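One protein chain omitted, others in place.
Labels run A, B and C following the written order; every chain starts at residue 1.
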Amino acid sequence: MLIVMKKDANEEKIQSIVTAIEKRGYTARPIPGGNRVSIGILNNKNSVDAAHFLGLNGVKEVIPVTKPYKLVSREFKQENTHVKIGDAVFGDGTMPVIAGPCAVESETQVLSIAKSVKEAGAKLFRGGAFKPRTSPYSFQGLRKKGLEHLAKVKQETGLPIVTEVMDVQNFDQVEEVADLVQIGTRNMQNFSLLRRAGKSKKPILLKRGMSAMLQEWLMAAEYIMEKGNNNIILCERGVRTFVRHSRNTLDLSVVPAVKKESHLPIIVDPSHAAGVRDQVISLSYAAAALGSDGMMIEVHNNPDEAMSDGAQSLYPDQFTKVIKTMNAIHAIILKD
Amino acid sequence: MLIVMKKDANEEKIQSIVTAIEKRGYTARPIPGGNRVSIGILNNKNSVDAAHFLGLNGVKEVIPVTKPYKLVSREFKQENTHVKIGDAVFGDGTMPVIAGPCAVESETQVLSIAKSVKEAGAKLFRGGAFKPRTSPYSFQGLRKKGLEHLAKVKQETGLPIVTEVMDVQNFDQVEEVADLVQIGTRNMQNFSLLRRAGKSKKPILLKRGMSAMLQEWLMAAEYIMEKGNNNIILCERGVRTFVRHSRNTLDLSVVPAVKKESHLPIIVDPSHAAGVRDQVISLSYAAAALGSDGMMIEVHNNPDEAMSDGAQSLYPDQFTKVIKTMNAIHAIILKD
Amino acid sequence: MLIVMKKDANEEKIQSIVTAIEKRGYTARPIPGGNRVSIGILNNKNSVDAAHFLGLNGVKEVIPVTKPYKLVSREFKQENTHVKIGDAVFGDGTMPVIAGPCAVESETQVLSIAKSVKEAGAKLFRGGAFKPRTSPYSFQGLRKKGLEHLAKVKQETGLPIVTEVMDVQNFDQVEEVADLVQIGTRNMQNFSLLRRAGKSKKPILLKRGMSAMLQEWLMAAEYIMEKGNNNIILCERGVRTFVRHSRNTLDLSVVPAVKKESHLPIIVDPSHAAGVRDQVISLSYAAAALGSDGMMIEVHNNPDEAMSDGAQSLYPDQFTKVIKTMNAIHAIILKD
Partner (left out) sequence: MLIVMKKDANEEKIQSIVTAIEKRGYTARPIPGGNRVSIGILNNKNSVDAAHFLGLNGVKEVIPVTKPYKLVSREFKQENTHVKIGDAVFGDGTMPVIAGPCAVESETQVLSIAKSVKEAGAKLFRGGAFKPRTSPYSFQGLRKKGLEHLAKVKQETGLPIVTEVMDVQNFDQVEEVADLVQIGTRNMQNFSLLRRAGKSKKPILLKRGMSAMLQEWLMAAEYIMEKGNNNIILCERGVRTFVRHSRNTLDLSVVPAVKKESHLPIIVDPSHAAGVRDQVISLSYAAAALGSDGMMIEVHNNPDEAMSDGAQSLYPDQFTKVIKTMNAIHAIILKD
């Protein structure tokens, strides 16, 4: 942290800032410049809150210098984290694909989709038993029954299960069935839920918040790691912008940015970003070309009748083609 | 809901959409236009999911026509909802002011601030015992101890208490002390928390999410009302935009927009939007002039030493002046 | 730090400055411009003292780079700039109101509106003769004829005229009629137009770009000042965000932020931000309470028949009431 003083800040004002810093247990180091003084804050174990100093008399600007996160950072751990689930490894250069419907609707439905996506090459099965919905009147998921259907899918197909947990109360039962526990975009800063996830033995899929900065997202992962769970996969799923031709704007530049900042694997969910089928296909190819550590794609055996998000779900035969093309693109990138 | 067909959609395709609509229990009404046909969906009790029809053959666009929320809407209830807490009424044309520090730091601190804001004219006292923080390493609040300090403030000053609840697990204890239970911006779509709030006997202060559309915000309130709690106050606190000269962009136009759509009272929190003290003062005046149903302003007896958000907290004497000017502005608006 | 050389500084003088910079351990990079050379100073760890270079032969000015703008900055000129037009002064603590229709439609129309807004207390008349329109098929303004109608308004009512210039080619004719030349939001970074405005004898009303950062906006004003025109009024008119309940999001926090950074006056146009009449009224009051240096409000004698932006135009009697309330609010702020 660097505190930049106003030009006219005299020695007395500078000294009062030094005192304020030292009172908080840090070391202050004044740095005389050409026509103004800056003061560095040293020996802080954790990040320093800019707000403490921003309003003080004589202070012009406060510039954060070190990163506020620690355990998730590439500086802390150089090598990529590998998250292994069943046959799949996220973060080792491969690109495992997670596929399945938005919501679990029936045992028949999930079994049918699971068999078809497994045959196409998907490594994990996704399906929501607990569904976060904007409206209280929309279908909220089959809940406990949905988890049972997912357990059946695993038993029949051997595919590991990815499903969302919406609150601490249901964590135990979700955790029992899920091989990868998803925390959704609206819960990215549900700190109680993050802490509970940190105590789980299962890997966590942490979706990016609707308008989360890179740093806030990594800090959310830091909450999980800080409690002891190192198996985290980040998932970009589009952010909210002024744009209206797609539901959200898929921010693919965040993939290389995350890889630079953090050792955690990052995958891409083009389905929720796009909201319409043809964009999903295009964006899947783009994400594969970008070096995403995995993909999560919605597939439905009967999208026109889907209970949620049908318009963005691929038909099974579309998915078969998409996964083939994605893998061909990924093979080229690997040789790069 | 209006389904717009492609220009070349023939009678057969149109009929298949009509059938799809009727299969879901709605009434379909084809509307021939200049060079294409639209199909209206009628007799739907609840909102219809656009996704069901968006991907169907021959469909060009799906346009929602009626609002998806019901209990919170002005169409449902014409008169303003009045939320009474102690002496204050939110929604009756008055403008009660909630004031206090961002975080409860000590009994001495909250008592000192509470006495000074009460004298200045504040009607409720705010202070965070449970603090949502981006970093796991930042001060997370005094928790149970903080609630005790707030209870003491109420006992000593008679001011009703506003404090945040972060999860279902702590709802009972927060509810016991709070006269107005705050749900923060990061939890606006924490649906489990909203449902729990719906069962509370205490009024709920529902802050707008960081990038929430008006409709999503009202739907979050609908979750609460749907469970039986009608005492909801909405709070605009700034949204995330590309702007960097303030922490968030205070969206004052949402105040008249909410009043048009809903019968619920809406107040403004300029402190979190601005992030810096001088903007807080200006924006407080602006919100008072706009006809806000109340204000929530951060005040700290010693902002330079505050444990969180010091830079945006007013000094007690600033607050005394601000509340006086806000009331003078509000008096003019009332005569309008 | 940027060293701006005099126009007539020859290669020898430039080289001597480069040597002087390098002697102090910095890197010098000469930057050939249109008609003069600037020399950037690079590789300075701390800020550089201007005094070292200011007196050297051939040096015109030395610009610190902490802030990239100079002439528009409050550090460069402490006192508020006063822009005087007719009876009105922008920047002296008063709040002159500019009113009129979006587009000039006929002589009868503008005369009728002008008389009514003058009586209500407006100090300047606005009306577009050249209209920037998203569609080439929309009404593009009466152009030359529109300017003639505006000239007539001035002759008959004495109100100074505010009208938009869209390109360098039409600048001369617009400048002849306008007392305040408006540069619209889509042209905020039309640098050729800004340079032409810098050579005008008329004051310039510089609207904020649709998604302009504060700094970009001030840099646009710097383009004008750099060419010699110091009479600039900035105008906030809403920015583009994810929000859909208003056309743009009026960013009122930019008003105190501009006043802190710059000596130039800043006014608010709530009409284009809101897009709907009832929001315009609320936001006008908010802007008045915020200490805006003036207001620009659309008024139409017959909004339902307006050729553009009718839905956001006030009826004349609404305007009469709005200006009265705004002035009452402003009077309170002045005493503050």
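The rule we apply is simple: contacts are C-beta pairs under 8 Å (C-beta built on N, C-alpha and C of every residue); 3 or more make two chains touch, one makes a residue touch a chain.
The structure displayed is predicted, hence computed values, not measured ones.
Touch with the chain that is not drawn comes from one residue among B:His52, B:His149, B:Arg196 or B:Arg240, which is B:Arg240. Touching the missing chain, out of A:Ile85, A:Val239 or A:Val299, is residue A:Val239. Per the touch definition above, the residue from B:Glu75, B:Glu119, B:Asp172 or B:Asp317 contacting the chain not shown is B:Glu75.
For chain B, the residues in touch with the chain missing from this view are 2, 4, 7, 27, 29, 31, 33-34, 36, 38, 40, 42-44, 61, 63, 65-66, 75, 211, 240-242. Chain C meets the missing chain through residues 2, 4, 31-34, 38, 63, 68-69, 132-138, 166-169, 186-187, 189-193, 209-211, 215-216, 219, 222-223, 226, 240, 276-277, 303-306, 308-312. Taking the complete complex into account, residues 211, 213-214, 239, 241-246, 249-257, 260, 273-274, 278-279, 282-283, 285-291, 321, 325, 328-329, 332-333, 336 of chain A touch the chain not shown.
Assume only the chains that are shown with their structure count from here on.
The chains in contact with chain A as well as with chain B are C. The distance from the centre of chain A to the centre of chain B, each centre being the mean of the chain's C-alpha atoms, comes to 26 Å. Our note on geometry: chain B versus chain C, Cα centroid distance of 34 Å, whole angstroms.
Among all residues of chain B, those that touch two or more other chains are 211.
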